[in-house]
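A single protein chain has been omitted from the complex, and every remaining protein chain is retained in its original position.
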Amino acid sequence: MSTQENSQKLISTEVQVDERTHDGSADTVVSAADLSVYYGDDQALSDVSVDIPEKRVTAIIGPSGCGKSTFLRSINRMNDRISMCRVEGRLQFNGKNVYDDDVDPVALRRRIGQVFQSPNPFPKSIYDNVAYGLRVQGKADDVDLDKEVERALKQAALWDEVKDKLDSFGLDLSGGQQQRLCIARAIAPDPEVVLMDEPTSALDPVAASKIEDLIEDLAETYTVIIVTHNMQQAARISDKTAVFLTGGELVEFDDTATIFEDPDDQRVEDYITGKFG
Amino acid sequence: MSTERKGDVTGRSITDVDLSSEKFKNRLFYGLLLAASSFGVVMLVFLFADIFYEAAIGQREFGIELGRFLGNTGSQTPANAGFYSAIIASVWLMALTVVFILFLGISTALYLVEYAPDNRTTRLIEANLANLAGVPSVVYGILILALVVNGAGLGSVILAGAFALSALVVPIVIVASIESIRAVPDGMRDGSAATGATKWQTIRRVVLPQSLPGIMTGTILALARAVGETAPLLMVGALFTDTSVPGGPFDSFSSMPVQIYNWTFLPQREFLALAAMGIIVLLVVLLLMQAVAVYIRRKYERDVSLTGV
Partner (left out) sequence: MSTETQGPDLSGDELQGDRATDRNIKRLLFGCASITVLTTIALFLVLFDNAAGYFYGARIWEVLIGQESFRQTVSFSEFFTGTRWAPVRAPPAHGVLPIVWGTIVITVGAAFISLPIGTATALYLSEYAKPQNRNRLKPILEVLAGIPTIVYGFFAISFVTPIFVSAVGALFGISVGRYSMMGGWIVVGTMTIPMVSSISEDAMKAVPDDLRNGAYALGATKYEVSLRIVLPAALSGILASYILAISRAIGETMAVSLAAGYQPQLTANPFEEIMTMTAYMVSLARGTSAVGSVEYQSLFAVGLVLFVMTLTANLFNDYLKRRFQEVYR
């Protein structure tokens, strides 16, 4: 892709962004206040404060090792699964600090889904992969499972490709299809927030662009928070962008257009223009 | 080598002398290694030849028939002696042992991989596993003799034999289970947890189904070890010749290897022939178990290649 195309794309996205962010301010779903995360003696996040709006795509960008994945995992407490990990400060989900003693991380994760960097479908059928969340959350009996599986696969833009082979092995799909299957698995139990950790980094450009299109559609129903190392991707699909820099510091958070056109912080401008990171 | 570059005739002849002695040493060494390596092969050939020779003598000179051998129970008279009760006892022993070692093996491995904190207790359990695997089988025999046969007053019954065999081979199942549970990619666990599964749901629905083939292979190999064990059963009081067919876990018992031991021990040549026949049956059973283990491993390898995304 040439630089010229890039900049054209940037501008066209920016027009869209303007439309979407200025038609009324959205409620905050996830908000961090002075959030610090440590792995043993290493600090991975340092005093992060941010308010993430409902039903928008929020991108988190920054150089590798800047703590962007750590931030994502601290939202649904997947960091709890790392024994060395320690969290300070607050992280609120709909106003509730998820690190309070009376919060069960399993209950939290049932309202916040996640999609991982490399597709990780279970070695089960496509149907069973999508139905997994509904089954483990005990919702399988209350809903029409077939209908919910179809709905999730349609939202994940995979239905047309797999509707005739729902019983076949999820691992037999292509990489891009597997990742969309994982998206369907994450949204099938109808969470409020979907976290995505570099969901396209293991995919080829065509598969990646399908997922990008899909993410924009998902934001009509869900709050999407996406970590990406690809700045063009952030510019294309996100409404808000948070820039993390080395040391786990959140340097700037604003409308995506502002971040890419006229950032306040010189370091962000350097990073965006490639002078840094 | 460097010698080829030398154009000088005298120089070459000197290096030729050196090299030929080197070559001789190399060839001698290679010959020694080859001879040593064939030792095992030669012994195996002798072993099989010996077994089939004795069995053939039994058929030709003592009129031992395979049908009668497999159908009759144990007897003091060689002509009537059969392997049936020993086979049934071994089936009972295996049936009970597989239950114990599967349950204990999977549970212990799951605890160590999925739950155990990284502390001294855990390291103690892990270090102890290696130690247990090295305890002589005969010592497990007297342990169960003291605890179960006499301590619990159960007497010399099949259940006690199964306990002794289970104690002996459960470390094999635990180690195999640990390996195959560790082989399940962490991405699977993360994917399940992020979808709102509890830890046990993740284990039951994702981890166990994926590690089961490896666990099964380990279990079959452990059973193959157990089915050929003699000493622990002798210690818990297995019968040398069982004239009745055991019908349950609380019956007295012999077993294939115990019956073979008895026949081998007796001085008459007829019994040696019976022992050879028994060994052939035992080896066929072992071969079948090995085949099943290999089959499962092959299938499993296919699945692994698919999971390796």
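Order of writing sets the chain letters: A and B. Residues in each chain are counted from 1.
To be clear about the criterion, a residue touches a chain if its C-beta (ideal position, glycine included) is under 8 Å from a C-beta of that chain, and two chains touch if they have at least 3 such contacts.
Remember, predicted model here, so these are calculated numbers, not experimental data.
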item	value
Contact list for the unshown chain, restricted to visible chains	A, B
Of B:206, B:223, B:275 or B:296, the one touching the omitted chain in the full complex	B:275
Sole residue of B:54, B:190 or B:270 that reaches the chain not shown, by the stated touch rule	B:54
Positions on chain A contacted by the hidden chain, ascending	92-98, 100-104, 106-108, 111, 138
Interface residues of chain B (partner: the chain not displayed)	1-2, 22, 25-26, 29-30, 32-34, 36-37, 39-41, 43-44, 46-47, 50-51, 54, 103-104, 107-108, 110-112, 114-116, 124-125, 127-132, 134-139, 141-143, 145-147, 150, 167, 170-171, 174, 198-201, 224, 227-231, 234-235, 237, 240, 257, 260-261, 264-265, 267, 272, 275-276, 279, 282-283, 286, 290
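Assume only the chains that are shown with their structure count from here on.
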item	value
Footprint of chain B on chain A - complex, ascending	76, 78, 81, 83, 106-107, 109-110, 113-114, 116, 118-123, 132-133, 135-137, 169, 171-172, 175, 178, 182, 185-186, 189, 195
For the chain B and chain A complex, residues of the former touching the latter	117-118, 185, 187-198, 201, 205-206, 209-210, 303, 306-307, 309
